[in-house]
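This is the structure, below, for whatever I ask next.
Apart from one protein chain that is not included, each protein chain of the complex appears where it belongs.
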Amino acid sequence: MSEWVEVSNTGTLLTYTVTRYAVPSIQPQKPPFALGIIKLDGADTGMVHLLGEVELSAIRVGMRVKAVFEEVRQGSYLDIRYFKPLEI
Amino acid sequence: MKRLVGIVGVGQTHHKSRNADCNGQELISIAVKRALEDAELTIADIDAIVIGNMDHFESINCADMWSVDGSGSYMKPIMKVTTGGTTGSAIGHAGFYHVASGLFDTVLVIGWEQNSESDTTAAISTCFDPITEREYSAGAIGPLAAQYIAYMSKYGATEEDAALVSVRDHNNAALYNPYAHLRQIINVEDVMKSPYISYPIKLLDMCPRTDGACAVIFASEKKAKRITKTPAWIIGVGDCHILVHLADGIGLPNLPSLENAARQAYRMAGINDPFNQIDVAELYIPASTAGVSWMEALGLCEEGGGPRLIRSGITNMGGKLPINPSGGVLATNPIGATGLLRIGEAALQVMGKAEKKQVEGAKVALATGFGGCFWSDVTVLSSSPSLE
Amino acid sequence: MDRVGIIGIAQTKYARYNPASHAELAYEVTVRALEDAGLTIEDIDNTVTVCNDFWDGRTISCMTITEATGSHRVPTTNVEGDGTYGALMGLMHLLSGIHEIALVVAQSKVSEGIPSVITNAMFDPVYERVLGLDAINSAALQMRSYMSKYGISEEQCARVSVKNHKNAKANPYAHLPMDITVDDVLKSRVLADPIKLLDTSPISDGACAIIMARERTAKKRHARPIWIRGVGHCTDLYHLGDRDLTEAPALALAAKKAYKMAGIHNPLKQIDVAEVYDAFSYMELMWIESLGFCEPGHAGEIVDSGMTEMNGALPVNPSGGVLAAHAVQVAGLARIAEVVLQLRGEAASRQVEGARVGLAHGIEGACGQGHCVFILEK
Partner (left out) sequence: MEERKEASEALSIKCVADMPYNYHAGFYYSRFLKELRDNKRIIGVKCSKCHKVYVPPRIVCRDCFLKMEEFVPVSDTGTLLAFTITNFSYIDTTTGEPKRIPFTAAFIRLDGADSNIVHCLDETDERNIRAGMRVRAVFSNNRTGDYFHDIEYFSIMRRQNEERQSP
């Protein structure tokens, strides 16, 4: 494949979980933290990422979300800080 | 043997010390693409995949699962085989058994390593027992050095003899193999003047660590004949993984596992006079010293005859039994692929497709693998299904 | 396919911590499998070990058990994957006609490492690993998507856990035989919702060995060989986001192949007992759908109906399954060993009456990316 295309920074939450046990050496945040699979608008595959700026109990499958980028980016997957609910 | 198995395609990357422009999956995809092109097949023709590497070099658990994106083997059977340095030869043998079993007709075997992603010696040293051996076992180099000290004192071999092996392999790589990692013309003096890394092994005696991948396609008799006019038939396989404790390998100048594995493979292939029946050999020689001391285990010379064989020039290109036309492991060492490269290069020789490395008229080729705790694998390939 | 028979099996009791070393575990099951088959080590002409460098914490982990399994005497190889893949490699050695009797050994000491750290290393080092994904929270993502697609409830998943821990009470090898209720499961500590502690399999140490032989030898050497009638393995896509986690197409394809080989066109009718890789409670539901025992999305009702209970039409995991003992790498081989016991009629108080055909299943990778299916027959 050689055609690079830009996809949207908004998408739909396919599934999620809230991790509540601690394994500090591998985890990006102190638990509890939410992970989800997000299908970006314009993409046919999902991506796993963190969910933020949301009540953990308010997360729902099918929710619309938007990427929040870090101010200073370092060429890492975590340059996307997390996905947050998209307010309409 | 019930079913004939032939190699019908070989592909490899241009090997480098650090392949930072692509990740491991991309590296794999290059080798796979070249092997498929070589056999004029597509991934749809492949029934099953065998893959191998050494986990701790890239720190990827379940590399068989991870590799799917690189090999294109989505929704296909994949199996991972890992046996240390012998991984490359072991996956070759696993590919052979996949086809020989009758369960699969066309099998893609992939070996790869992105060695630059970690500290190779540290990763290797974790193979030794953490409680009684690991502390002072500096990867593969220490035991090999100790072994040659013993061989020199027993048979009068010299450091120069090892240097001759190093010169042969490095120069073959430089002159004949565009895919090789180290391609430099050197002489005995260069080797002798290079610094000791573990007495008596010097820098130019030792294999490098390499980023690279190799893919080889194995096919059943019917399929192989349809795919190419010149399959490389696998006529003998043998493997022997003898020891657990590194220290017990000391005092074995003549590698018994290689002798044993060769005996198995020769018996299956019908070889009783290896020196005269074999036309070319691709040997897994991790240090040039082993290129002197292990020849007798393969029955290529008498006990202690390694120095004579090497000094005579018989094993150089143009000699009676060229060894490592590709430059071998001393020039290229992506560990999980290294043994498979020996099989792949040997196959290219008997298929007559080795290009500049081609040994004229090569009909029977020998490939070996080495690793673990002085373990060996041996493969015999031939341009005809059986030796007559 | 030529006939290959399983003529010897052995397992250790699985436990949270077994003080024996890898070699000591492997030697124990090797010797006992030989006894079970009535053979000596001289009869074995090839071996397969099933070691994983991550779980074992060393490079070339198979080196540890080379001598303990007699692998140094004969041609050998090491498959890194579930034990079912090791058995498949041994089967290939025999089908090639080059070898006669194969020994397959898997041993695991999960208690030595930290499973979350080790399973984190399965994920893409650039994208997914930094998110702290491991076996548990990735499974949680799968469980949630499966439940929400088909309306499967947490109670239905919990019922699998209740059943398997209860079954384990009749299995002397099981690690966690327990009487628990659906309520206990639902109220157990949430690890990564919807996965709760009692939805997960334990950390177990243990080992398993099987010996198989080509037909003539198997018949000559053993009174009751259990025949391998079909086998299939298949691998799905890698990235979780690339897959439809609500389904296991790779399992469906692996099963299709194994069924075809074994002449099975109605699995529910023709298979008497199944041992599937239930690393988490919901997995048993997903796997029995993909294995064709029911339509996609209907496994919840199947479990509610009691069909997979010991006295049901298709007892699933009479051994207690992986939920009751999870020695990684060993677990799939242990499924084969249990089916062999069932088909021999040696499963004591957990015997499925009249079992003639059994299914054993192993998985590889995250959320069942790879699957291997064996069909065995008396």
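The letters A, B and C name the chains in turn, as written, and every chain counts its residues from 1.
Here, a residue touches a chain if its C-beta (ideal position, glycine included) is under 8 Å from a C-beta of that chain, and two chains touch if they have at least 3 such contacts.
None of these values were measured; they are calculated from a predicted model.
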From B:6, B:142, B:212 or B:236, residue that would touch the chain that is not displayed: B:142
Chain not shown: contacting residue from C:2, C:24, C:100 or C:242: C:24
Missing-chain contacts mapped onto chain B: 20-22, 59, 119-123, 125-126, 130-139, 141-143, 145-147, 149-150, 153, 195-199, 243-248, 250-251
Touching residues on chain C - with respect to the absent chain: 18-24, 27, 31, 41, 54, 57, 67-68, 70, 72-73, 109, 111-114, 117-118, 120-121, 125-126, 129
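Going forward, only the chains that are shown with their structure count from here on.
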For chain B paired with chain C, centre-to-centre distance based on mean C-alpha positions, whole Å: 34
Per-residue overlap in chain B, given as positions that touch at least 2 other chains: none
Overlap residues in chain C, where contacts from two or more other chains coincide: 126, 239
List of chain A residues in touch with chain C within their complex: 14-21, 23, 25-29, 33, 35-39, 45-50, 61, 76-78
Residues on chain B engaged by chain C in the complex (per definition of touch): 1-3, 23, 54-56, 58-62, 64-69, 73-85, 90, 93-94, 97-98, 100-103, 123-124, 126-130, 237-244, 264, 268, 371-373
Chain A-touching residues of chain C, taken from the complex the two chains share: 114, 116-117, 120, 126-134, 136-137, 140-142, 144-145, 148, 189-195, 239-242, 245
